[in-house]
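Every protein chain except one is present and positioned as in the full complex.
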Amino acid sequence: MKKAGRHFLQIPGPSPVPEAVLAATAQQVIDHRSPEFGALGTRVLGNLKKIFKTEHHVVIYPSSGTGAWEAAMCNTLSPGDKVLTYETGHFASLWAKLANRLGLVPVMAGENWRAGADPDIIEAQLRKDTGHEIKAVCVVHNETSTGATTRLKEVRDAMDAAGHPALLMVDSISGLGSADLRMDEWEIDVVVAGSQKGLMLPPGLSFNAVGPKALDYSKSAGIRRSYWDWSEMIAFNRTGYFPYTPATNLLFGLDKAIDMLLDEGLDSVFARHERLAEATRLAVQAWGLENQCQSPKHFSPVLTAVLMPEGHSADAFRRTVLENFDMSLGSGLSKVADKVFRIGHLGDINELTLMGTLAGCEMGFELAGVPYQRGGVDTAMRYLAQTGASGQH
Amino acid sequence: MKKAGRHFLQIPGPSPVPEAVLAATAQQVIDHRSPEFGALGTRVLGNLKKIFKTEHHVVIYPSSGTGAWEAAMCNTLSPGDKVLTYETGHFASLWAKLANRLGLVPVMAGENWRAGADPDIIEAQLRKDTGHEIKAVCVVHNETSTGATTRLKEVRDAMDAAGHPALLMVDSISGLGSADLRMDEWEIDVVVAGSQKGLMLPPGLSFNAVGPKALDYSKSAGIRRSYWDWSEMIAFNRTGYFPYTPATNLLFGLDKAIDMLLDEGLDSVFARHERLAEATRLAVQAWGLENQCQSPKHFSPVLTAVLMPEGHSADAFRRTVLENFDMSLGSGLSKVADKVFRIGHLGDINELTLMGTLAGCEMGFELAGVPYQRGGVDTAMRYLAQTGASGQH
Amino acid sequence: MKKAGRHFLQIPGPSPVPEAVLAATAQQVIDHRSPEFGALGTRVLGNLKKIFKTEHHVVIYPSSGTGAWEAAMCNTLSPGDKVLTYETGHFASLWAKLANRLGLVPVMAGENWRAGADPDIIEAQLRKDTGHEIKAVCVVHNETSTGATTRLKEVRDAMDAAGHPALLMVDSISGLGSADLRMDEWEIDVVVAGSQKGLMLPPGLSFNAVGPKALDYSKSAGIRRSYWDWSEMIAFNRTGYFPYTPATNLLFGLDKAIDMLLDEGLDSVFARHERLAEATRLAVQAWGLENQCQSPKHFSPVLTAVLMPEGHSADAFRRTVLENFDMSLGSGLSKVADKVFRIGHLGDINELTLMGTLAGCEMGFELAGVPYQRGGVDTAMRYLAQTGASGQH
Partner (left out) sequence: MKKAGRHFLQIPGPSPVPEAVLAATAQQVIDHRSPEFGALGTRVLGNLKKIFKTEHHVVIYPSSGTGAWEAAMCNTLSPGDKVLTYETGHFASLWAKLANRLGLVPVMAGENWRAGADPDIIEAQLRKDTGHEIKAVCVVHNETSTGATTRLKEVRDAMDAAGHPALLMVDSISGLGSADLRMDEWEIDVVVAGSQKGLMLPPGLSFNAVGPKALDYSKSAGIRRSYWDWSEMIAFNRTGYFPYTPATNLLFGLDKAIDMLLDEGLDSVFARHERLAEATRLAVQAWGLENQCQSPKHFSPVLTAVLMPEGHSADAFRRTVLENFDMSLGSGLSKVADKVFRIGHLGDINELTLMGTLAGCEMGFELAGVPYQRGGVDTAMRYLAQTGASGQH
């Protein structure tokens, strides 16, 4: 039985889809070879570049974000190539695992589940690689398992400082559309992204934004591929079409979602995320709980991962919240399973939905017998009231 | 530009429409003379009786609730007839005004915008009417302008005690589906209701539930009418059809909404409303503000009307909340215009939406410079956490 | 069980609702007192004037078209007033019946179920009324029961020729948006209309377009009314609001539907209807069947009513079509019950849907054992192919 009222979907993605985007996806499917489709494809592919802040190519796959990771690697790297990874959390570790599966050789620069990637460590590793065996540096922009956002400009600077020619490949699956990402300015070679986070769409689309160096690599290098191959895709995309049947209805939604993001303005979107994230962190602090991310400069605008007090199960707490208050929170993954729960504050979200979310957490602590200090909701509310007055929203 | 995130529609109706109900209304229209329609009409008309708790007739109009008021009077009363009204607030006063327009003679039994109707006053008035000139007692079940719910059983008992044969006509536009209403058990002769409150539909449908005595009256008495006439309607309804084109798509939605209410169980629906209303009142109290309704036994499960501190504009406050937090609150009406704002907590609502709502109010006080005590949100949260544990929801 | 494929809803209204209009009606309801609503109301009320081709007022009711008839009479006429009617079919007869119920005195100028109203007859009747007891001439623009469209300009000219001051009141419930209607140019005083025909909406809204003379009448004359009263409605409408809760979601749809009509261009809309109607008539002729409307100048662009061969039941035929081909056709009403079936070709319709419709009829004749000549579909197809080439569509 459907519970009364709106479900609070506060996992760090999929994020709630705006009504207008859902409606767009529910339009009757059209012929993907028609002039009407060509116009849609051209518009979406063009506008997507604004979201990635690139003048180059954005490739759209009917697939989950995982597929876009595979695509990024398949198109640019060859079996045996070394890739430098940095384990900022579960998703960074999955990338390394994927590299392994594809016959690449992942080299872990560092591991820290409580901060973003440290550019000094990356620089040091690259300096050691005098033979330039490392073909790509792979970092996660926003680590969805820990709530730590790596500063990509610092990574680029580190690579430049080391004078290393590796590709910079970035997983921004949960970053894009929520945290600033400047592909061209920061000289990122490949960005991997997905539809179901900051883009406010249902899951089912993923992206590769492809810079000129990566495109160049793809012509000579690569792993056996067909579905993920960039060349045919880019060729078809020139006129707004796709080499195989695209996920038309999700493209209808993407078209609408991009409009909404550009309408709000990317800077406003990012500021909104930052403000709601800060309110969340203030609540966590007031509760006397610990943020999984310990490095303030890496605090995520997308989600906040909260450490449970010793001896208390995060999953039991999440279950209490789901059953009593119909809210989904994110679980802790692998290393931090059952130790951490994650509050998503991304996508189509505003102050009052966040306040409902934080109240759901605070009431959940009470019901689940989790030790905490009162006042989290209150503190977040003060902050939002103060910053609301400034008219920044 | 659409603001990011979900709008909080916390006026005392229209209430937010569940996604599944909206989807139902968006189905392709069908032939209102087809067998398929007859089955729909039969099912809806049958199930509606469960909502009104009656074995008699429920008539559906394509109209606003105002129209159903007119229908109730047109079908049963004749020009010059006296009707006893009780001004519990703006909507009760509108009913008297309507009676005037229709050539009836409203007699105001009492006036109290801070409580439900007093049965003793009604009884006294009826006892005085030894000639039985009063043909109907008209009371508002849930007064949407003040948040006071009249105890209908007490009104019936008062009428019986007075041995008065007048019809009991009840406006339950904002009560039905949120506050218990037992048409047959309480011997109500006509219930007037609308779609956009507890029934969780968009506005556009209204109802007359018609008991045997009222139906009998309608055969001899009445004001000139055609659209509102019960007899043709009831005749067509027998096979699930309507004498004129019905609002088919709203009926699709009604069919779904009734399913959802019966699925949750009416008693659960009412308990949910009571609990959220109590949380709201605790917040208001903690803020040091006054409930427009001063009579605890009449506190409304549907909405809470809050008096602003002297010298502060309720409308300015509401504007602050709308602009800063994208929440619509109800305005004060006529006598209490700008002095009262109203928090709707009806229909498809749950704990976290209420918490967002209350947080929006508390932050709004801060931003609008309204004097208040902190702690309203906190108090509501404690109450919901305590009562949540009991599993009553 | 839902049959496979799209139902063909080819009754003369409700007509199929475009996907985009359905989607518009399925948006979350908003506060009908909010600035956002005021903007919607202002836009819709302004654009509606373009559809009625008037500079005066258009009033929107949450009601069926029947209600708007009642409104037109209640606001302008007083008990005992004579109204001249012309029985062009079932709906014209209902108007006279309604006048009776409201205490007016209908005078039937003429009766002809096989043509539009004859202006000469109207003129003659008016000339006889030297005392100007007739307060209104009531004609049906497009008679939905017979498929005859009265030429309104001729009626106006007849009234002018007779020098009679009566109001001209027009039922354009099934005409508006399908057949040209020029309220101001033709000096029509009141137009009655509905949402579910040429406006391509679900049923549930109705309209009164009100000219200055009618508005003037409404200030001194009229029948007791409240819901239907123009004055309060027009006063509220000035800022885009309504005196009682409007059917918000149908207004969302109306906003979209008007956009679509204006986008296509009213002249194109009317030409499209004329062309599809002509194709239908050619098919009927080829089948050797008779058009209920015998007067070519009154042929309707909205629907075609077809007489069954003697001894064959129209309703049995319609049932065969519904069961075998999932198409709804209109039934014959009152006098022509079971003798006529009606093919709707109005609203959101194009050539191929019409061809499917005509094929459904032709196959239905075969299955139901109705004597007919082959070639109807073929003939319609030739006509559409020839006229398609001219690029007029």
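In order of appearance the chains are A, B and C, and numbering begins at 1 in each one.
We take it that a residue touches a chain if its C-beta (ideal position, glycine included) is under 8 Å from a C-beta of that chain, and two chains touch if they have at least 3 such contacts.
The structure displayed is predicted, hence computed values, not measured ones.
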Partners of the unshown chain among those that are drawn: A, B, C
Touch with the omitted chain, as defined above, among A:V17, A:A109 or A:C293: A:V17
Selected from A:P203, A:G240 or A:G375 as touching the chain missing from the view: A:P203
Among C:D129, C:E274 or C:D378, residue touching the chain not depicted: C:D378
Hidden partner chain, residues of chain B it touches: 19-20, 23, 26-28
Missing-chain contacts mapped onto chain C: 1-6, 8, 16, 18, 20, 260, 263-264, 269, 272, 324-327, 348-357, 359-360, 362-363, 366-367, 374-375, 377-378, 381-382, 384-386, 388-389, 393
Chain A, residues in touch with the chain not shown (by the definition above): 7, 9, 11, 13-14, 16-17, 22-23, 25-34, 61-67, 70, 79, 98, 101-103, 194, 196, 202-204, 223-227, 243-250, 322, 328, 331
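Keep in mind that, in the parts below, only the chains that are shown with their structure count from here on.
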Most centrally placed chain, judged by C-alpha centres: B
Classification of the chain A:chain C interface as same or different, half of numbers criterion: same
Superposing rotation of chain A relative to chain B, computed on C-alpha atoms, to nearest 5°: 180
Whole-Å gap between the CA centroids of chain B and chain C: 35
Euclidean distance of C-alpha centroids - chain A vs chain B, Å: 45
Euclidean distance of C-alpha centroids - chain A vs chain C, Å: 54
Set of chain B residues in contact with two or more other chains: 16
